[in-house]
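Note that one protein chain is taken out, while the other chains of the complex remain in position.
After this line comes subunit A, so read on.
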Amino acid sequence: MEVKDASAALLSNYEVFQLLTDMKEQRKESGKNKHSSGQQNLNTITYETLKYISKTPCRHQSPEIVREFLTAVKSHKLTKAEKLQLLNHRPVTAVEIQLMVEESEERLTEEQIEALLHTVTSILPAGPEAEQKQNTSDDVTMDEEDPA
């Protein structure tokens, strides 16, 4: 076996999530073919990777959201690696931005960091934990309306 190019392209977590979900659907449709034999490794790694990515904000992204995000941050002149990290992690605080963007104090002013945070939180969908918090706060408001 020969490796032609060890880094042909970078993949975002959303792309890997999409690939694995599609593959799982295809294998389910084609019926049970030798579940116990050599397919066990593929099953294990697919299950674990899907479990990991499902806990991140990436599971609710779509190609249109990613495209919109990349056009919106073009003005900040970020490297590919920085944009990929913003896409995968969806930072909500300035500290997280400083971690992912190299030398952010020199390259971005405070207003630019605020603008970047606003772009990230408005375009990228929140993760499963934020959804849970929203659900509990919705329940509270419903209780207050009931007696009325």
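A few notes on this one:
Just so we're on the same page, a residue touches a chain if its C-beta (ideal position, glycine included) is under 8 Å from a C-beta of that chain, and two chains touch if they have at least 3 such contacts; residues count from 1.
By definition in this document, contacts and distances are computed from a predicted model.
From the set "Proteasome subunit beta", "DNA-directed RNA polymerase subunit", "Cell division cycle protein 27 homolog" or "Myotubularin-related protein 9", the protein name that UniProt assigns to the chain left out of the figure is "DNA-directed RNA polymerase subunit". Only one of A:Ser62, A:Ser75 or A:Thr93 touches the chain withheld from this view, namely A:Thr93.
Touching the omitted chain from subunit A are residues 1-13, 15-16, 19-20, 23, 38-39, 41-42, 44-46, 48-49, 51-52, 56, 81, 85, 88-89, 93, 95-96, 98-100, 102.
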